[in-house]
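Encoded as structure tokens, here's the structure I'll be asking about.
The complex appears here without one of its protein chains, the remainder shown in place.
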Amino acid sequence: MPLVRIELVEGRTNQQLRKIADAVHAALVETIAIPEQDRFQVITEHETSHLIFDPEYLNIQRSKGIVMIQITMSSGRSLDLRKALFRRIAERLTAEAGIRSEDVLINLVEVAKENWSFGNGIAQYAAA
Amino acid sequence: MPLVRIELVEGRTNQQLRKIADAVHAALVETIAIPEQDRFQVITEHETSHLIFDPEYLNIQRSKGIVMIQITMSSGRSLDLRKALFRRIAERLTAEAGIRSEDVLINLVEVAKENWSFGNGIAQYAAA
Partner (left out) sequence: MPLVRIELVEGRTNQQLRKIADAVHAALVETIAIPEQDRFQVITEHETSHLIFDPEYLNIQRSKGIVMIQITMSSGRSLDLRKALFRRIAERLTAEAGIRSEDVLINLVEVAKENWSFGNGIAQYAAA
């Protein structure tokens, strides 16, 4: 159910990109109980000129290694769970994919749980 | 008003892509009364490595023919209408664009109806 969009500057290997995607998914599974198989991710690489970010907003020093992560997911997770998710995504990206913690930008877009169809034209999460 | 993002693995012809986009739009017109001319769609093709999906979440067998559709639209459609939309998108994609029904992933992001400007800097849907 989460639809995860990952945007970064071009130049990484597919193996590096995979580690990044794996780390984000593992954090979702671990912190907010997303099923392991519930994985849908879109990775888009951009030219340097096309991914614009402030290098020090909020006194966080960002580099061209920035990873912008936008996660569309069903609403309903508590603030504590969402905070745990942010923390764990950053921790895992650092430990497992070598991303600087300062370069992890995350945004959550919450939608109604019935706003998903995983195939066959059915809203699988809508109450029967 | 719907802003429709369609993500798929690269390799289709422009004609095939157009049939996919046409089918999605026709389903919106048919089920939730989107005006025929209210059409704004972004198609993005990805390398296989960059579009990650589980091949059997919820026991639905997905292939590399997967079509991920994210529709941003104004809120207010009933659950029945949203279910009809999911069903009809899948039916039309199968009948008109040769997409396996299992390969149709859909997500709706609902926004306030005044959150759109279709040109000239005006919020055309906001009450006068």
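In order of appearance the chains are A and B, and numbering begins at 1 in each one.
Keep in mind that, in the parts below, a contact is a pair of C-beta atoms (placed from the backbone, for glycine too) under 8 Å apart; a residue touches a chain by one contact, two chains touch by 3 or more.
Predicted, not measured: the structure shown is a model, and the values here were computed from it.
**Q** Looking at A:1, A:21 or A:104, which residue reaches the missing chain?
**A** A:104
**Q** Quick one: say which of A:16, A:44, A:74 or A:124 touches the chain that got left out.
**A** The missing chain is touched by A:44.
**Q** Tell me, which residues in subunit A touch the chain that this view leaves out?
**A** Counting only subunit A, the missing chain is touched by 7, 44, 46, 49-54, 56-58, 60, 62, 68, 70, 79, 82-83, 86-91, 101-110.
**Q** Could you list which residues of subunit B touch the chain missing from the display?
**A** Touching the chain left out of view, subunit B contributes residues 3, 14, 17-18, 21, 35, 37-45, 72, 109, 111-112, 114-124, 126.
Following the convention adopted for this analysis, only the chains that are shown with their structure count from here on.
**Q** Could you work out how far the Cα centre of subunit A sits from that of subunit B, in whole Å?
**A** 21
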